[in-house]
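With one protein chain held back, the other chains of the complex are shown just where they sit.
Every chain is named by a letter (A, B, C, D and E) in the order it is written, and numbering of its residues begins at 1.
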Amino acid sequence: MGKVVTLGEIMLRLSTQSGNRLVQSDSLQAHYGGGEANVAISLANYGHEVVFASKVPNTALGEAVRKHLWRYHVDTHYLLTGGKRLGTYYLETGIGERAASVIYDRAGSSFAEMKVLEWDLATLFDDVDIFHISGITPALSKPWQTMTLELMKQAKKAGCKVSFDCNYRSKLWSLKEAGQLFTQILPYVDYCSAGKLDAVNLLGISVDSDEELAFYYEKMQEHFPNIQLFYSTKRTVRSASANQLIGTLWYNHQYYESAIHEINPIVDRVGAGDAFAGGILHGVLEQMTPRATVDFATAAAALKHTVYGDCNQFSKEEVADFLICGSGKIIR
Amino acid sequence: MGKVVTLGEIMLRLSTQSGNRLVQSDSLQAHYGGGEANVAISLANYGHEVVFASKVPNTALGEAVRKHLWRYHVDTHYLLTGGKRLGTYYLETGIGERAASVIYDRAGSSFAEMKVLEWDLATLFDDVDIFHISGITPALSKPWQTMTLELMKQAKKAGCKVSFDCNYRSKLWSLKEAGQLFTQILPYVDYCSAGKLDAVNLLGISVDSDEELAFYYEKMQEHFPNIQLFYSTKRTVRSASANQLIGTLWYNHQYYESAIHEINPIVDRVGAGDAFAGGILHGVLEQMTPRATVDFATAAAALKHTVYGDCNQFSKEEVADFLICGSGKIIR
Amino acid sequence: MGKVVTLGEIMLRLSTQSGNRLVQSDSLQAHYGGGEANVAISLANYGHEVVFASKVPNTALGEAVRKHLWRYHVDTHYLLTGGKRLGTYYLETGIGERAASVIYDRAGSSFAEMKVLEWDLATLFDDVDIFHISGITPALSKPWQTMTLELMKQAKKAGCKVSFDCNYRSKLWSLKEAGQLFTQILPYVDYCSAGKLDAVNLLGISVDSDEELAFYYEKMQEHFPNIQLFYSTKRTVRSASANQLIGTLWYNHQYYESAIHEINPIVDRVGAGDAFAGGILHGVLEQMTPRATVDFATAAAALKHTVYGDCNQFSKEEVADFLICGSGKIIR
Amino acid sequence: MGKVVTLGEIMLRLSTQSGNRLVQSDSLQAHYGGGEANVAISLANYGHEVVFASKVPNTALGEAVRKHLWRYHVDTHYLLTGGKRLGTYYLETGIGERAASVIYDRAGSSFAEMKVLEWDLATLFDDVDIFHISGITPALSKPWQTMTLELMKQAKKAGCKVSFDCNYRSKLWSLKEAGQLFTQILPYVDYCSAGKLDAVNLLGISVDSDEELAFYYEKMQEHFPNIQLFYSTKRTVRSASANQLIGTLWYNHQYYESAIHEINPIVDRVGAGDAFAGGILHGVLEQMTPRATVDFATAAAALKHTVYGDCNQFSKEEVADFLICGSGKIIR
Amino acid sequence: MGKVVTLGEIMLRLSTQSGNRLVQSDSLQAHYGGGEANVAISLANYGHEVVFASKVPNTALGEAVRKHLWRYHVDTHYLLTGGKRLGTYYLETGIGERAASVIYDRAGSSFAEMKVLEWDLATLFDDVDIFHISGITPALSKPWQTMTLELMKQAKKAGCKVSFDCNYRSKLWSLKEAGQLFTQILPYVDYCSAGKLDAVNLLGISVDSDEELAFYYEKMQEHFPNIQLFYSTKRTVRSASANQLIGTLWYNHQYYESAIHEINPIVDRVGAGDAFAGGILHGVLEQMTPRATVDFATAAAALKHTVYGDCNQFSKEEVADFLICGSGKIIR
Partner (left out) sequence: MGKVVTLGEIMLRLSTQSGNRLVQSDSLQAHYGGGEANVAISLANYGHEVVFASKVPNTALGEAVRKHLWRYHVDTHYLLTGGKRLGTYYLETGIGERAASVIYDRAGSSFAEMKVLEWDLATLFDDVDIFHISGITPALSKPWQTMTLELMKQAKKAGCKVSFDCNYRSKLWSLKEAGQLFTQILPYVDYCSAGKLDAVNLLGISVDSDEELAFYYEKMQEHFPNIQLFYSTKRTVRSASANQLIGTLWYNHQYYESAIHEINPIVDRVGAGDAFAGGILHGVLEQMTPRATVDFATAAAALKHTVYGDCNQFSKEEVADFLICGSGKIIR
């Protein structure tokens, strides 16, 4: 078992019940989640020692975040309290042909407003195997661009491997701004979740329409030879209720694809990418083969679609069983 | 933007939650709707000025109808109060192979019991572009047959276009009775929703098994050259949860079909035809091309299947966006 | 109309709402059911006079069982009260790729702990046409093996036909133990639900990989010439939400298969086999043809998948209508 | 144990959840009940053999009524099917200072529209100890006035005791009309639920402001010496959530009052009077003392206030235990 | 009937279900409300022509606000769209000894961030009888202090009466800041909701411990002889579930008190003060006597406690009926 630190924003998600639009909704489901928090929970579920570092307001909502993390045995000693508010977003759940729709209300959050790294960096990375962070964090503010870079440097100095999920969000910053920062931080990264669009738009790799994902992984590694592992999911959206999902992994100049998962119906797809990332990092920590890793991670991502909430609700034994008999037969 | 009057009965629908039969149900969902009311709401959503004329009892149920219409900005100055009861129906929601099942309890309603036109007809059609009514209204009683004809005449006199949705219901009257009335009123109609069965059964057009819907539209126009526009949906019922939907339009001797919508799962199909009619009338009012009109209307009908309740919950911008990207991808 | 006695355990089922795992669930749905009780309810729904014999604790849970049976007009004069507890099981509902999962908590129940036949056997089988019991009952304990045999003998003596559903459960006893008992009791059986696995594993019929179910039915009858009827369903599990279902029947050296049912989505598949058995016994009691019987029974089983709870909620008229128009179209 | 027939209308009640007005309500709770049906269920709960005679439509709603009665082991052999609709009413639940509010939608029901006694009167009262009916039944129509009288005569002829609950409803008929009928039918009545207002308004007993209920009971018996027993509850409405309840009984020129029950909060007061009547008739059937009878009946009525739905959910043992320890302490 | 404009912020309220703390809550109830919006809805319920002026974001949440107002027939022509977010607050519902608890998350809202009066002031007050605004609006920002004053001046210029509810909130600004502004704006006010604390803390009236509310009303009028009417409620909090409520009114040197309302249980007390203000302004518009006005307003406030949501759900007829028979008896 390994020790992992993830760091990022965690938000309150308020979502509608399937079949109702937001304007029709008298009640909203409350979930707490965020990319790095979701990865933390996945890894804690698999038995690793996981710290989630963030900042939440000193209110019942901040307390709810803490209890949410505790529930999955994530260490919250680096969960700071203070600042003005918890970032929030509204999710109108999609169904069939109608897509889900999101309204962000995250500006001014306790985490986004941070100007300096308030954690004790001297201890944060002690004995830590992997530090995981996503591209959403530097997108939050100029200071967060600087702080993200600083965190990566400190993590490397402490001997951690650095895991980074590009996760580009056009609502938060421009391609140009993101590309510039990514170029600065990717030299510190060991494991990287990125797709074709990231390669082309952010890292300036030229499009070759004949080429598949493996080609872009190869090109990205040429640019950043320090990165040992690339991974991402390929999702074919048939409708809001039915998606096809394939996991991909690139390691040691080799490209791997998982079995194909036809997911139908989808209960809740938020956090599926994080469940995939969590599965990949678990494979790394457990020194599983690349093939076993991508299969495990994709199974975890597929299972995530079958439960409400942002976070993976499955143990490593359950994911493994699902890989063997994932048929939908009753388990008695 | 145009001005529209629709007139008809609005009922309380009491429906089960999916997966429960009516006899198992301890609670029922309450919705208010009716063909003409649903068309009114669609058009109000698209920004038109819409009046819904009807009659409801002077009880909390009548008040609930009024507030339902207000919620969508439908004008209720011609919503009369009085009479004995609100028409009601019970809907046992279908799922998969099991069809939905309806119990009507509409006899004796305030609207159905009307004997004279209690609205101020001198003002009702002032500056109105379209008057919309359906074949359910004359099916309610003998007086309503006379009153429907009278309304159409008054509307025409006031310079309105008349829109009519055949909507034959065998539980309310015979084919013969309906056919006789339709023959009397169709000469006043400008826009008509009718299908193959209406043509054959009600208007006495002889079946030609080799022919498609376009043929019948053509034939119907030969009979009623005053009708500028025919429209209806073609629905293929795969199961109670999965339908295929195609919208059709006949205009100026030309037949148009929308793209095919595979609707799966269906949240609630009640009111989808009204959403289609609302979309067609919106195209007419906005002078959209026939192709744009049928695409818009079919998109509106498809979206209706994804929300609970009888009425369309989408603005014209949302329908238009769905036409472009209706893939089921998350809209962030 | 016939008179039927079924006898077995009835349990409390506590199930999650779809999309939630058991550990996430703050509330659980409560249903009461068991193989023989479910068959009893099906047959009572079809108008037969049905007695369900069992034993439940003298608590509100036992009372809830009684009222559940009463609700469907099942006679409870042979429902004993006493003993320590009601058998319970927890069902984590599956969805899509994720299978349902069951936790049994049935040991020590009032029924399982019975050591002697506490019912008045002199009257239990009076004027009874069919006595139905399943292979779960003798699996509960050594005394229940003896008592099952005794019940069958008494039933035969009273002139009843005996119906037996093999229903082998590996969690309760070994193949060997079950096979030994089945060999003893099958000579008393008239109607038998059994599949290929039962034939091979329990009755020692050697596998012939080229052969289909009809072959095994033939072989089983060679061993037990007293059995007039074999039946079972063939289920293809596409996912926890989509199954294909075919009913089979073997009678008078003839093999029958129902039409194919594609069930999607599945609301609740628990009790579908019992609904099938109920339909078969109804066909027998009503002297329907084998083809009509297997079609009716499969339709009943398919409908069962569309409602929550263990028991069939449909009258014989509703099943018959479904056979004719089971298209998923609205029934107005 | 005795045998009882009750006869009357049973309706669907659609009620709001506490704290919501009807116009705000997206879902309504469905319960089935009626005065005579509620009395039937109480007596069946206490172990008596009870028949409920009525008429319901041949729809799922009629079937729901039947299953509701079956659930409590009420015999439905005299529950006819036919006619047009099930009587319905809407209940906006009150709370605190805000009173509950009722909208009746019962006109034209299968029962109210009956013109002749469609039951087999030759068998209906066979071996029956008590026939119970209320003043709501003759209030439904002129034919029902005649039929009520006829039923009472037939019951008396068959040797039944007749129980009558005045239950005057000003929305259904005038005081004068009711008074005239009551004068005709009371000579056939053995047990009568009536209060001061009934005595004064319906039976023409002159008001004496110094006198209490006992005085009026005495006077009523002077008019109708055939009546052995008068009973009713005295309810002090503190608010919609808090009522004081006292049961009264007059027997053999003696007046009895139960202990005082302070009921707070009230879950659902509909049917409390019927629970009281059920308790009184149970005392009569079991030949309990007048004091024991009124205490039992009042306890039953008090308990009814603590559960949702029209009908008493308690066995005679539970009512008896409540009389002893009705303190609100946990029963472990 | 009069014409009224109210102007202020409207927020999304997310509240827990009674008996659950915020940290325990998986779902939250969504309501929309704000002091001035709630007053607008009350007056629209009573039949007045009411405009609510505000600003909401151009999202589904802004649309939900608009539909909420439409539902009660409030005119939204002056409801602007734009800005960044909808102000939000979280309400942990109290019960018994445990108080409700509020977390505000309103900073940065579309309304609070306004810097200039974006409405067309030339038309806003046309033919308007009363302009109503509260002390929360100037508390939002420095610009809002200036804009509040400006609005009052414009309203007076247009011939409106100005209604002002002090509503001091210590979380938003200091007593000193509020006192200074109030001194500037009260000379423009005709009807003023203020209590003893407002008099002492904001307007510098010295405390006289022997004196009651009437004394302070008198003193306030000495300072601001332009104010014709003072009003407020006196609330005695027995617990979060039980309050005593008395309405007070000061007019023409006369002090009036309503009957005492004991409110138990409380469903939702948010908006009760606004319901009171709405009742007072209705009395003014209808030229009711001061006594009738304070009784009506207090009854409206008491009724508000019995329904979920911020807004009064009662018509003037319902409030009037409640004044007569507000006993909690069933209204049939």
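Everything that follows uses one rule, which is that a contact is a pair of C-beta atoms (placed from the backbone, for glycine too) under 8 Å apart; a residue touches a chain by one contact, two chains touch by 3 or more.
Keep in mind it's a predicted model, so treat the numbers as computed, not measured.
Trainee: Of the chains that are displayed, which are in contact with the missing one across the whole complex?
Mentor: A, C, D, E
Trainee: Pick from E:207, E:237 or E:325: which residue touches the chain that isn't shown?
Mentor: E:237
Trainee: Pick out the residues on subunit D that sit against the missing chain.
Mentor: 261-268, 302-303, 305-309, 313, 322, 325-332
Trainee: What does the interface between subunit C and the hidden chain look like in terms of residue numbers?
Mentor: 14, 21-23, 25-30, 59-61, 63-64, 67, 84-86, 88, 90, 92, 101, 103, 105, 107-108
Trainee: Over the whole complex, note the residues of subunit E touching the chain we left out.
Mentor: 18-21, 23-24, 94-102, 104, 169, 171, 237-242, 265, 269
Methods note: only the chains that are shown with their structure count from here on.
Trainee: Quick one: which chains contact subunit B and subunit E both?
Mentor: Common neighbours, subunit B/subunit E: A, D.
Trainee: By mean C-alpha coordinates, which chain is most distant from subunit D?
Mentor: Comparing chain centres, A lies farthest from subunit D.
Trainee: Between C-D and B-D, which chain pair is linked by the larger number of C-beta contacts?
Mentor: So, comparing the two chain pairs, more contacts are at B-D.
Trainee: I'd like to verify one number: the distance from the centre of subunit D to the centre of subunit E, where each centre is the average of its C-alpha atoms, in whole angstrom.
Mentor: The answer is 46 Å.
Trainee: Hunt down the residues of subunit A that sit against at least two other chains at once, touch-wise.
Mentor: 21, 23, 26, 101, 265 - these are the residues of subunit A that touch more than one other chain.
Trainee: Using the definition of touching given at the top, classify the network of chains in this structure as line, ring, star, complete or other.
Mentor: Chain contacts: none of line, ring, star or complete; other.
Trainee: All pairs of touching chains?
Mentor: Chain-chain contacts present: A-B, A-C, A-E, B-C, B-D, B-E, C-D, D-E.
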